[in-house]
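Omission of a single protein chain aside, the complex is shown with its protein chains in their original locations.
Presenting subunit A:
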Amino acid sequence: MNNFGVIELASTKTTHAPGWAYVPDTGPSQAAAALAPTNRKRAARNNQNTLSYSDVSARQDVKIRKELEQLDKDTHKDVNIPIPAKAGRVQQKHTPNVRKILQSQKTFANHLDDYQALLALAETNPAAAAAAALAAGVNNPVSKGGGGGTTAANSASGTPAPQQPPGGADKGGVGGSKRSAAAAKRAAAAEAKNKKKQPAQVEKGRRDEQEDVEMTDAPQTEEPTTETTGEVTGAEKEREGEGEGEREGVQPQQPQSYPRDGTILSAYQRPPPPSHPADNDPLLVSRVPPFPTDDELRALMTAPPLSYLDARAAWGDEERKYPARTFCDVCGYWGRVRCIKCGARVCALDCLDVHREECITRYGL
């Protein structure tokens, strides 16, 4: 290619044209919008109805961002207060690490950027990231796996059956047996069910149901059925309800039990609340969610911390749906009127007049 006779000389000097940059083009093109025939009547008002957080214009976006940065600053102006020199201070010898830390003038934003860079590096090049982490003295938190604690699960004393009536001494004996406390819980819950649905229970030929049979005897002989069910808390009532339908095929280790079979949280040990005549009312039955199993809890309790950015609360779709609340720039009441020139919100004519005074001075900015 002869390049029209122009010969480019090799040169080390490169010039960048100042004052421009690539800008992502989002939203409809202004030129196209200007050409398209639209109904310009009440355009502002029609547009206002659909205005939500997601479509503030880029200019407003920048303004808001600047204002937020301003709000986030410690001081209005940048101040530099040096450490006062003390006369009698002896110069201590610091270790290299300490000297590096003390001399570091990094801000939190710098540290955050470093951390993000490290994360990005870890994605693309794990080996280099590890080396960088070592060099920086950064240590990614590693969670220690929660060791086996299931041995403690057998201690029945920690988890006696919660709905144990004060007089039911024999039940405590069952709980203290070699069987896990879980079995006692299941049995006790099934006992509550038993009072209502004895035939259904008999149909089930399960291993744990056999335990239930030996469990259920004592309370039934002691008290009339209505009273015992009155003592059953809302939790068990709920289990009754679902037990009829669903529990037939459910494994006993499912997180159905409430209070759960585990040992991480201790069970409710105090006497149940006094009975109430409306306890059996199906309308008043409360739904109690299944309690998480020990494994779930253990996973939660030993999970490693999230990173700084992940822990920031996200702006979900739910919130985005709601229209923005706008306030008067002058007095703080609802921003019901918009300034024609700059789009700022004011509440009424009084405030609009105040706003106009400074809006004119700002004109052309």
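One rule holds for everything that comes next: contacts are C-beta pairs under 8 Å (C-beta built on N, C-alpha and C of every residue); 3 or more make two chains touch, one makes a residue touch a chain; residues count from 1.
The definition used in the following text is that contacts and distances are computed from a predicted model.
Matching "Actin/actin-like protein", "pyridoxal 5'-phosphate synthase (glutamine hydrolyzing)", "Peroxin-7" or "General transcription and DNA repair factor IIH" against the UniProt entry of the left-out chain gives the name "Actin/actin-like protein".
Contact between subunit A and the absent chain runs through residues 53, 64-65, 67-68, 70-77, 79-81, 83-84, 94-95, 97-98, 101-108, 111-112, 114-115, 136-144, 146-149, 152, 234, 255, 258, 260, 264-266, 286-292, 296-298, 300-308, 310-316, 318-319, 324-325, 327, 329-334, 347-350.
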